[in-house]
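As you look at this complex, bear in mind that one protein chain is not there, while each of the others sits in place.
So that you can tell them apart, the chains are marked A, B and C in the order they are listed, and the count of residues begins at 1 in each.
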Amino acid sequence: MKRERSHKPPVRADAGTAREWAPGRFLAEFPIYRVVDEDGKLVAGAELEMPEAELLALYRWMVLGRSLDERMITLQRQGRIGFYIGAIGEEATVFGTVAALAPQDWIFPSYREHGAAFLRGLPLVTFMANLFGNAGDIVKGRQMPCHETWAPGHFVSISSPIATQLTQAVGAAWAARIQGDDMVPIAFFGDGSTSAHDFHTGLNFAAVMKLPVIFACRNNGWAISTPSASQTVSETMAQKAIGYGMRGERVDGNDLVAVWTATRRARQRAAAGEGPTLLELVTYRMEGHSTSDDPRAYRPAEVVEPWKRKDPIMRVKKLLAARGLLDEAGEAALREEVRLELQAALQEAEAFPPKAPLASLFEDVYAEPGWAQREQLAELEGAIDADPRVANPRHVEG
Amino acid sequence: MKRERSHKPPVRADAGTAREWAPGRFLAEFPIYRVVDEDGKLVAGAELEMPEAELLALYRWMVLGRSLDERMITLQRQGRIGFYIGAIGEEATVFGTVAALAPQDWIFPSYREHGAAFLRGLPLVTFMANLFGNAGDIVKGRQMPCHETWAPGHFVSISSPIATQLTQAVGAAWAARIQGDDMVPIAFFGDGSTSAHDFHTGLNFAAVMKLPVIFACRNNGWAISTPSASQTVSETMAQKAIGYGMRGERVDGNDLVAVWTATRRARQRAAAGEGPTLLELVTYRMEGHSTSDDPRAYRPAEVVEPWKRKDPIMRVKKLLAARGLLDEAGEAALREEVRLELQAALQEAEAFPPKAPLASLFEDVYAEPGWAQREQLAELEGAIDADPRVANPRHVEG
Amino acid sequence: MPVMNVIQAVNDALRLEMRRDPRVVVLGEDVGAFGGVFRATAGLQQEFGAMRVVDTPLAEGGIIGAATGMALYGLRPVAEIQFADFIYPAFDQIVNEVAKFRHRSGGQYTVPLTIRTPYGGGIKGGHYHSQSPEALFLHTPGLKVVVPSSPHDAKGLLLSAIRDPDPVIFFEPKRIYRAAKGEVPEGEYLIPLGQAAVTRPGTQVTLIAWGAMWHEADQAAREAEAEGIDVELLDLRSLQPLDVEAITASVRKTGRAVVVHEAPRTCGFGAELSALIQERCFLSLEAPVARVTGFDTPFPYTLEAEYLPRAPRILQALRATVTY
Partner (left out) sequence: MPVMNVIQAVNDALRLEMRRDPRVVVLGEDVGAFGGVFRATAGLQQEFGAMRVVDTPLAEGGIIGAATGMALYGLRPVAEIQFADFIYPAFDQIVNEVAKFRHRSGGQYTVPLTIRTPYGGGIKGGHYHSQSPEALFLHTPGLKVVVPSSPHDAKGLLLSAIRDPDPVIFFEPKRIYRAAKGEVPEGEYLIPLGQAAVTRPGTQVTLIAWGAMWHEADQAAREAEAEGIDVELLDLRSLQPLDVEAITASVRKTGRAVVVHEAPRTCGFGAELSALIQERCFLSLEAPVARVTGFDTPFPYTLEAEYLPRAPRILQALRATVTY
């Protein structure tokens, strides 16, 4: 990893006054990249690189993602699932990025990128079974809802601890380089996550090793109740790349096309050996942090207002309409199709038995259960036989 | 902590190409601040703010620090102490910084800043007793040599884990603000430490809270066998401040006067409520990492050569000579004085009983020893009574 | 006397102590304007301002590192870790720094820090919102570990923790945050750390629990009584310092012991209690010390009821132990 400094450092004699940054300097140095404006029009000088078919397909995905989130939030309110966390208002950051990657690129999600798994083939039914944590859950009811895994689509296991996935993505990129694979992992995280340890080590390791990684920061303005301005006083998240000698860029996270194009460029550079990129996707968290959170306790409704006009789905809809790719009838048909798809999946998912078998608790701790796991399974089975209350949830929550 | 972005972010439409940094850009943006050049002459346009008396006093301290390090390294080779780690070649970063602070400012050392403790009144004898870990050791033989603590001089306990002191310094600054005290802590750390978690959280917390802290990075080019170019590909350590919206500055770490002046400015700003500063003190580790390390295994002697000319002590000596503040006779007298001072201290320190009392092992775990500590002390005393080998070190190392 | 739940009792203790002692500062993620994701710090920033009740950036290592610096400087910080499952990024600061400062500095620097964190299962939190890591800290000399089981104890123990000269990790069993209600005296009162409560005297078997599991143990003890098993139930309240006298006194009397905890069995605090009891009460023991615990797996979501060592499993262990 040794590197030589090519340039001789200049010297100055004026008494030391540390660099202070003129307000707005980095906002100017990191302008927000945008292709489609809030009225669905191409901004001056921009061209549409995304094929129209792709645009239409992704529009449908965004509509599906939004409808799914809304439906599942209702489900949670009805008490049919225990928890939900989605990406309402942030759809472009999820679908725009992953659509621009190659199918073999690994995805290291935070916890809002369910749409990325769908793009990679995760069946809606399987996702919903995870929300119920029932016998149809591919992770066997072991984690909270919205903590799915989908290896067939290289969608790595979601975990709650913030930012741990960044350094893991770096390792995967490193492994791919060693194996000589054309694989560029993407790591998703939020603005709050930039304060975490693993943001620092992840970006630094990637830059030092010049690894092909894309760091996708969904700057949605909030970390639960904490505004991004309280996470950092740097004017942008993108400028944090400077400290790592890495490339950084700000992108309109509510502009599907800009997100897609920027991600595509980042992937091309990474694959070409030009190293990692930090993409700051500027967006907004329109709802509470999750179904456990009520933003009214800390966020006045007004601050959300301006962002409604910037809605990523509306924007694409207008663009499609302007290009004659989608009329009202088509829109209505699409939405009905999505509604039925969700309904069907939900029915199927809810129909699985409520629990994976008891043994599943003790499996996958190790490749082979140890004596402790085997004995404890027997112990638990015996306890349930002796007293069914041992397996009775009502008895817990009561 | 809420903050409002004063500036509206500009937008651009050109297809996203993330910012790449023209080589040398940050070297240019963060020129090295220097007052006294390698020949002991003021660089063009620089003026000497440091009083001549201070200059002379600090020269003596640097000579003492260098002589102490050399003497203790010999002592370790002779097997009279177990370990030593010093600051040969980096003296200006230690004495220049702390001399510019106020007496009430807390010092959060890494492990090379023994000189800072001396400036704050740590007696040489007490320091040396810590090297022997004997009954005269103020930390009671509990840590390795060179892990001293000197609360009377606000010199906080040294610990081995890298960079942990940064966030602690931030907390102290925070506490001082809450108490309304004029106290500006300084945290010392190396170039390798910039890769550590606590560098990231320390700088970020300080910047977000706009706390009065000085982060003094001794960039001595190496982390044991790892060159700083393998720690980060950012061209400077100073530019890492950008990611935190913090002030950053590069200083010639072998120029006592520049270090002193830059630290003074940083302290003034901090006290004036202008927040923290990251000072990158560019210096060089002339010896092995510690007495446990032999740099010949990874560092060709040639690379050290150019730094010999930059020696921080020579530079001040030349400056003093040029100003008629120190002639050869004075120099000789000073060195003899220092030699005798060290010799006397060493004799006194070595004379203490070899071990603190057995009970000291069980004290200070808690304010009051718990039953476990009390019982275990009795258990150990009984064991030693029954078999003196229990307390026989030779029996361990054998 | 006002009736409170555990969250209200914690909030009451924090407010009282912040009023009494200007050195007390609260910091953590979302603890300020919002008042914490469990609302335990609700209203504190409004009363004491943003200087003393601080929303920090999202970094537990930073929270504990900064709190340590505050404590070194003389404040009495109370840091909140949003969930015990997320305490590990601060593990180095807690285990290598906080726990060792007094010792390594020869007593020159101390860290009177309280770390509050919601812990344990029973709220459908799965792997990462359910963990009970107390044993990791109990293996670290220099730390104290407290776990209340009621609103009354939560207030009295938290006040003692904040005033304690040593660092205290204060685990709040979130399963009973709202479920456990009870009378809580107004104003301040201190429950000394290191005193277990014998919440039910008995003669046949000693049952040892803490936190949320005390409630399960208590129910099991009632059911056992109905079967004619006379249980002595201890609520440890503080695990370090540990009230070893209360434990040995009880086991010497009953000759039998059952220990309950949520954490995985292997190397849980139950192992230490089992070892201590057989070291100190060997000749009185008429049955092996039994452990009713979480299993050696990550904490599950759907099978949470089966995982938790609840009353029915405890009852079975009591039966087996008395008939051994």
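Quick note on the criterion: a contact is a pair of C-beta atoms (placed from the backbone, for glycine too) under 8 Å apart; a residue touches a chain by one contact, two chains touch by 3 or more.
Just so it is clear, the model here is predicted, and its values are computed rather than measured.
Novice: According to the contact rule at the top, which chains on display are touched by the left-out chain?
Specialist: In the entire complex, chains touched by the missing one are A, B, C.
Novice: Would you mind spotting which of C:Arg76, C:His103, C:Lys174 or C:Arg237 touches the chain that isn't drawn?
Specialist: Going through C:Arg76, C:His103, C:Lys174 or C:Arg237 one by one, C:His103 is the residue touching the chain not shown.
Novice: For the full complex, which residue in A:Arg19, A:Arg34, A:Arg142 or A:Lys210 touches the chain that was left out?
Specialist: A:Arg142
Novice: Which listed residue (B:Thr97, B:Thr149, B:Ser195 or B:Thr277) would be found touching the missing chain in the intact complex?
Specialist: For the chain that is not drawn, the touching residue is B:Ser195.
Novice: Out of C:Leu236, C:Val289, C:Ala305 or C:Val322, which residue would touch the omitted chain in the full complex?
Specialist: C:Val289
Novice: Which is it among C:Leu27, C:Ala40, C:Leu75 or C:Ala135 that touches the chain not included here?
Specialist: C:Ala135
Novice: Name every residue on chain C in touch with the hidden partner chain.
Specialist: That gives, for chain C, the contact residues 85, 88-89, 91-92, 95-96, 99-100, 103-104, 127-128, 135-136, 138-142, 240, 263-264, 266-272, 274-275, 278-279, 282, 285, 287-291, 296-298.
Novice: Just the residue numbers, please: which parts of chain A touch the chain that's not shown?
Specialist: The list for chain A reads 1, 106, 108, 137-140, 142-143, 147, 149-151, 156-157, 159, 161, 164, 166-179, 185, 197-198, 200-202, 204-205, 208-209, 363-367, 370-371.
Novice: Which parts of chain B face the unshown chain closely enough to count as touching?
Specialist: Output for chain B: 82-83, 133-134, 137, 141-144, 147, 159-162, 192-193, 195-197, 223-226, 230-232, 292-293, 297-298, 354-356, 358, 360-362, 365, 370, 372-373, 376, 380, 383-384, 386-387, 389-393, 395-397.
Basically, only the chains that are shown with their structure count from here on.
Novice: Find the chain most remote from chain C, comparing centres computed as mean CA coordinates.
Specialist: The chain farthest from chain C, judged by C-alpha centres, is B.
Novice: With centres defined as the mean C-alpha position, give me the chain A-chain B separation in Å.
Specialist: So the centroids are 41 Å from each other.
Novice: Distance-wise, how many Å sit between the C-alpha centres of chain A and chain C, to the nearest whole number?
Specialist: Here chain A and chain C have centroids separated by 35 Å.
Novice: Pull out every residue in chain B that's touching 2 or more other chains.
Specialist: 1, 197, 200-201, 204, 208
Novice: Can you list every residue of chain C that touches 2 or more other chains, as numbers and ranges?
Specialist: Each of 55, 57, 59, 61-62, 89 in chain C touches at least two other chains.
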